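First comes the structure, then the notes that go with it.
A single protein chain has been omitted from the complex, and every remaining protein chain is retained in its original position.
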Amino acid sequence: MMPHNNPLQYLSAEGEPLTERGGRHELPDFVNDQSLLLQAYRWMNLTRAFDQKAVALQRTGIIGTYPSSLGQEAISVACGMALAQDDVFVPYYRDHGSLLVRGNLMEHLLLYWGGDERGSAYVAKAGSALDMPICVPIATQASHAVGIASALKIQQKRQAVLCTLGDGASSKGDFLEALNLAGSWHLPVVFVINNNQWAISVPRHIQSGAPTLAQKASAAAIPSMQVDGNDFIAMYEALTEGLHRARQRKGPMLIEAISYRLSDHTTADDASRYRGQEEVDKAWKNEPIKRLQNFIFQRGYWDKKAEGCLQDDCQTQLEKSVQAYKSIEAEQPEAMFDYMYQTWPAALDDQVVTCGEKYKRNYLAAQQHSSGFNKGA
Amino acid sequence: MMPHNNPLQYLSAEGEPLTERGGRHELPDFVNDQSLLLQAYRWMNLTRAFDQKAVALQRTGIIGTYPSSLGQEAISVACGMALAQDDVFVPYYRDHGSLLVRGNLMEHLLLYWGGDERGSAYVAKAGSALDMPICVPIATQASHAVGIASALKIQQKRQAVLCTLGDGASSKGDFLEALNLAGSWHLPVVFVINNNQWAISVPRHIQSGAPTLAQKASAAAIPSMQVDGNDFIAMYEALTEGLHRARQRKGPMLIEAISYRLSDHTTADDASRYRGQEEVDKAWKNEPIKRLQNFIFQRGYWDKKAEGCLQDDCQTQLEKSVQAYKSIEAEQPEAMFDYMYQTWPAALDDQVVTCGEKYKRNYLAAQQHSSGFNKGA
Amino acid sequence: MNNNLENPDCFKQVSLVEAINMALDYAMSQDESVVMLGEDIGKNGGVFRATDGLQEKFGQARVMDTPLAETSIAGAAVGMSVAGLKPIAEIQFMGFIYATLEHLICHAARMRNRTRGRLSCPMVIRAPFGGGIHAPEHHSESTEALFAHIPGLRVVIPSSPARAYGLLLAAIENPDPVIFLEPKRLYRSEVHDVNDNGQALPLDSCFTLREGEELTLISWGACIKECLAVVDQMNAESGNDKRIELIDLASIKPIDFATIAHSIKKTGRCVIVHEAAKTCGVGAEIAAYIAEHLMAYCKSPVKRITGFDTVMPYFRNEQHYLISELDIKAAIDESLSSDF
Partner (left out) sequence: MNNNLENPDCFKQVSLVEAINMALDYAMSQDESVVMLGEDIGKNGGVFRATDGLQEKFGQARVMDTPLAETSIAGAAVGMSVAGLKPIAEIQFMGFIYATLEHLICHAARMRNRTRGRLSCPMVIRAPFGGGIHAPEHHSESTEALFAHIPGLRVVIPSSPARAYGLLLAAIENPDPVIFLEPKRLYRSEVHDVNDNGQALPLDSCFTLREGEELTLISWGACIKECLAVVDQMNAESGNDKRIELIDLASIKPIDFATIAHSIKKTGRCVIVHEAAKTCGVGAEIAAYIAEHLMAYCKSPVKRITGFDTVMPYFRNEQHYLISELDIKAAIDESLSSDF
C-alpha cells in the first residue's frame, strides 16, 4: 500500500505522465488499452453533461434538490468501471457517474431526484441485482456494505463490495464502526472516501485533526491509500487493485480519493457564503476531464472531431432521457402503501380507503378551484 | 509517545525493575516517593478487599449484580491518583478503585450496586463536583468526556478530563467519534482503555483486527501509547504525562492499559463457559498487587507487619461501610418523581397520587399476607 | 422446507427462553440463510442463554459474535438481509437498542418501499425487555412504543413459551423486519409444553387468553402473568368463568383491532395494562382507537394501568413502579363499578 500524504498520481494536472510522484514510476499497462480510456473519457463527459442538465432542470422546477458531481467525475466513473458486474455497489448520493456506468438509465436518475421512489426501483443493466439505492443518511451505507460483504462471505461467493462516502461521512460512527467490523471479519469490501474538501460548509480540517483520511483505516488495521481523485488512471488502478484483493479474499481496503467539489453542495446551497472564489478557481485547474482529455490527445487516442461527436452524442442521449423522464406519470396516491409490507396488515385497510377519499376530495377541489390544493402529480 | 505493541513497563511480573523494556530505561523519579507508592498500594488493597466483599454481598442478596475489578486495581487506582482534584473523572462501571481514591464512600458505592440511585448523588470528597456517575451504556461516556473537555476549554479553565472505557467499548461509534472530536477540537481529555482482554465472553481479537487498541488514536491523529496495566508505576507515569499535557492545552491522548479480567464479567456471569482456566491461571502471575508489593518490599518501604495492619484496616473500614450501607433506608416510592424535572410538570400530578395509592395498596397487602407482593425496600 | 408432515408432534417442557432457543434452532436447521449476530451469542450462548449451543451446532459463520457496536449490528443486519440472508440480531438488552434506531427507522423499515419492492429487509431484531429481575440501570426498559410508531416495522411480544416459539418462527419467516421483544421476567418463570414442530403462529393477531363478557383486559409481555392470575381469580371468585376477557396483544404493531373491537362491543369495558411509561405508550393507541370507534359501546371510561412517566427506579424500589396483581384488580373493580 502507498504511504500516506503522498497520493497516488500518474498524470499531472495538465495530463502529462509523472514519473517521480506517488512512488510508482511507470504508467500502468492499462493506459495502452485505448478503448478503456476512451470509455472512461466518454462516461466522464456524459456524467458532466448529465450534471449540467440536472442542475438546469432543478432551476426550472422539473426536478428537486440535486447534488452536483462537478469535478468529481474521475472518482465516480472509475468506481463504476472498476466494479465487475456482480460486485455490489453501495453508493452515496453524489455518485451519478458510477450509477451511469453501472447501466442505470438517466431517466431513472432524474426520477429519483424528481421525487419519485421508482428512481430506485430498477436493476442497473451493468450492475448487480444487489446494487443498493442512493443513501441519504450520511455514512449509514457503510454498515450496509459490511453486511452485504459478510453475506457474500457466508454464502462463499467471490464478489467484492464497493462503498462510497464523503469526507464528512468519515467522521460518523457508522463508518468508523464499519471499518472496524470489516477489519475484524476480514470482509471483501473497499471503501472510497470522496474527499472533496467540503461537507456542505464544513471544511475538511474541521472533520478531523488527522492529516489524511486514509489513516482512519489504521484504527482497524486495514490497508489504505490516498489517491489523486482527479486522476482517472490512478483511481482506476487503485480501485482495481482493491477490488481484486477483496475478491481474492485478501480483506478490506480504504481509498481516500482527493478531489474538490467544484459546485455548490446541492442546488439548495450557496457555497459563496462560506468559501472564496480563488479556492474554487484554483481547484478548476485540477479538474479531471481536461486532464484525461490532454492525455488521450497526446496518446493519439482522440481528436477534435471525436470530441465534437461525443458532445453531440451526450446532448442527444440527454434530450431523449429528459423526454422519457417527463413522460413518466406520477404513481397513484395509494402506491405509498403498496411496498410498506409484503404481507398486508389488516390494520391498514382503513387508511387506504381514507387515502383514496382524500385524493378524490382534494383532487376534485383542485379541478374546481385550481387553488387551495397543492398541485404536483 | 511510545511505539505500539511494546507497552510501557517498569516492573517485571515479579516486581523487579526492568531496564531494557518499553523504551525507557530509568525508573521515574516518583518511585522515590515512598508515601506515594504506599498510598497506591493501600488503595489497591482496599479496592481488592472491597471487591471481594461486594461479590460476597451479592451472593447473599445484599447488593445486586456487581462487576468485579479483580486484577485491574493498578489501572483504576492510578487513574484516581493521577487526577488532580478539579480534573473531571468520567468513569465506566469497573472503576471502583478510582472512585475510592476520588473519595467516594464505600457505602455509596454499595448503594449504587444495591440498586439505589443515591449511590451517584454524592460529590466525591477528593474529586470534582463534575465527576460523572457510573455509566452503563457502553462507550457513551466518551462523548460526555469530550463535551466536558470542550466546556472547560470554552470556559478557559485549565483542568483535564479523564475518561475510562473497556476494550469492548473501543469498538463502539461513540468512542470512535469522540476520539475524532477530541482531536479535531484539540480537547484536554485523556482516554484510558482498560484492555482486560474480554468484553463479557467476546475476546479481544474479535473486537478489532488491529494489533493494538492504542492505534485507534491514529484515525484522529491523537498521540497514544500502550501501557502495562498491571504495572502501577507505568500507569501512573503515563497518566500523569497525559493529564499534564491536557492541562497544558497540548491536546488529547489515548492510553491502552493492558491487563486481564481475573473475575467473571459480573456476578451474573460464568466465565468458565467461554475461557479456559489455564489462561486465567497464567494471568494471575501478572496481577498488579503482588508486583507492587514485591517492589515496595525490595525498596524497604514495607514489611510484614505493615501488611498485616493494612489488611486489618481494610476489613475494619469495610465492616463499617457495610454497616453504614445497611442502615440506609430505601427512598420513599414517590422519590422516583422528584428528580425527573426541576420545574414540576402539572401533567404528573395525578401520577404521584397514583403512586402513593399504589404503595399503600401493595404495602398493606404485603403487611397482611406477606405474600403476593414483591418485597424489597 | 417448513413442512408439517416432516415434523410430527414433539412436545417438550420448556421455559420461555428455552422456547426461543428451540425456535432459533429449528429455523437455523431448516433454512441455511438464517444467521445470527450479536454480542456474546456464540460460546456464551447469550447472557440469558437464548442462543445456547447454537454456535457449536451451526458454526461461527452462522452464529456471529460481533464487536461491541449496536449500530453496526443493525446496519450489518440490513446489509445481510438485502443480500439474501435472514439475519436474527440480538441486542443484549432493550436499553441498548437506541443506537440501532437510525438503521431500523431509516433503512430496515424503508428498504422495500424505497426500492418499490426491488430490495427488502427480512430480518429480526431480538431483545429482552422489561423490569422486575433486579438488574442494574438500563436493563429494565420497555420502549416498544418507539418501534410501534414506525411505519414499516412489525413489533411482536410473546408471553408464554408456546407463543414465544410460534411467534419467533413467524417473525423469522416474515419477509419484513420484525422487532421481537422478549419479556425477560418470564424467561424462566414457568415451564410449559411446547410442540417443537416448526409451526409458526399468525402475526398481526392478538390472542384471547380468557373469554369473558363483562370487561376486556388487554395487556402484553410480562404483565400477562399478573393479568392471568387476576382474571382467573376474579372469574373463579365471582362464580362466572366468563366474567373478564383477557387479550394478549402480542402483535404490538400492527395491532389486531378487529379482535379488540369485537371484545369491547361485547363487554363495554376496557382496562389496558402495560409496564412502559404511560405517555404515548402503546396503550394510548388502543385507548385512542376506542375513543374513535367504540365510544358508543363503552359503559365506563377506558383505564390504563401503566408505568409512570419516570425512569424505572433502580431495583431497590422497582416494585413501586411495576404493576402488581392488586393494581390490576383495583382497576378492574373500578371499571366494573363505574357507569356513565
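Letters A, B and C mark the chains as written, and numbering starts fresh at 1 in each.
Throughout what follows, contacts are C-beta pairs under 8 Å (C-beta built on N, C-alpha and C of every residue); 3 or more make two chains touch, one makes a residue touch a chain.
Everything numeric here is computed off the predicted structure, so don't read it as measured data.
Participant: Among the chains included here, which ones are touched by the excluded chain in the whole complex?
Facilitator: When the entire complex is considered, the left-out chain reaches A, B, C.
Participant: Looking at the full complex, which residue from C:Arg163, C:Arg185 or C:Lys253 touches the chain that isn't shown here?
Facilitator: Once the missing chain is taken into account, the touching residue is C:Lys253.
Participant: From the list A:Ala56, A:Leu105, A:Ala306 or A:Met340, which touches the chain that is not on show?
Facilitator: Residue touching the chain left out of view: A:Met340.
Participant: Tell me which residue among A:Ala199, A:Met225, A:Ala283 or A:Cys314 touches the hidden chain in the full complex.
Facilitator: Considering all chains, including the one not shown, the answer is A:Ala199.
Participant: Touching the absent chain in the whole complex: find that residue among A:Asp51, A:Asp116, A:Asp131 or A:Glu256.
Facilitator: Only one of A:Asp51, A:Asp116, A:Asp131 or A:Glu256 touches the chain omitted from view, namely A:Asp116.
Participant: Need a quick check: the contact residues on chain C for the chain that isn't drawn.
Facilitator: Touching the chain left out of view, chain C contributes residues 71, 95-96, 98-99, 101-102, 105-106, 109-110, 113-114, 137-138, 143, 145-146, 148-152, 253-255, 276-277, 279-288, 290-293, 295-296, 298, 301-304, 308-311, 340.
Participant: Which chain B residues touch the hidden chain?
Facilitator: Interface with the chain not displayed, on the chain B side: 88, 117-118, 120-123, 129-130, 132-133, 136-137, 140, 142-155, 173-174, 177-178, 180-181, 184-185, 336, 338-343, 345-348.
Participant: By the contact definition given up top, give the residues of chain A that touch the hidden chain.
Facilitator: These residues of chain A touch the chain that is not shown: 64-65, 113-117, 136-139, 168-169, 171-173, 199-202, 206-208, 268-269, 273-274, 330-331, 333, 335-337, 340, 347-348, 351, 354-355, 358-359, 361-362, 365, 372-377.
Note that in this section only the chains that are shown with their structure count from here on.
Participant: CA centre of chain A versus CA centre of chain B: separation in Å?
Facilitator: Centre separation, chain A to chain B: 45 Å.
Participant: Please compute the C-alpha centroid of chain A, do the same for chain C, then give the distance between them in whole Å.
Facilitator: Chain centres of chain A and chain C, defined by C-alpha means, are spaced 40 Å apart.
Participant: Residue numbers in chain A touching 2 or more other chains?
Facilitator: Within chain A, the residues that touch at least two other chains are 173-174, 177, 180, 184.
Participant: Give me the residue numbers in chain C that touch at least two other chains, ranges are fine.
Facilitator: 66-67, 69, 71-72
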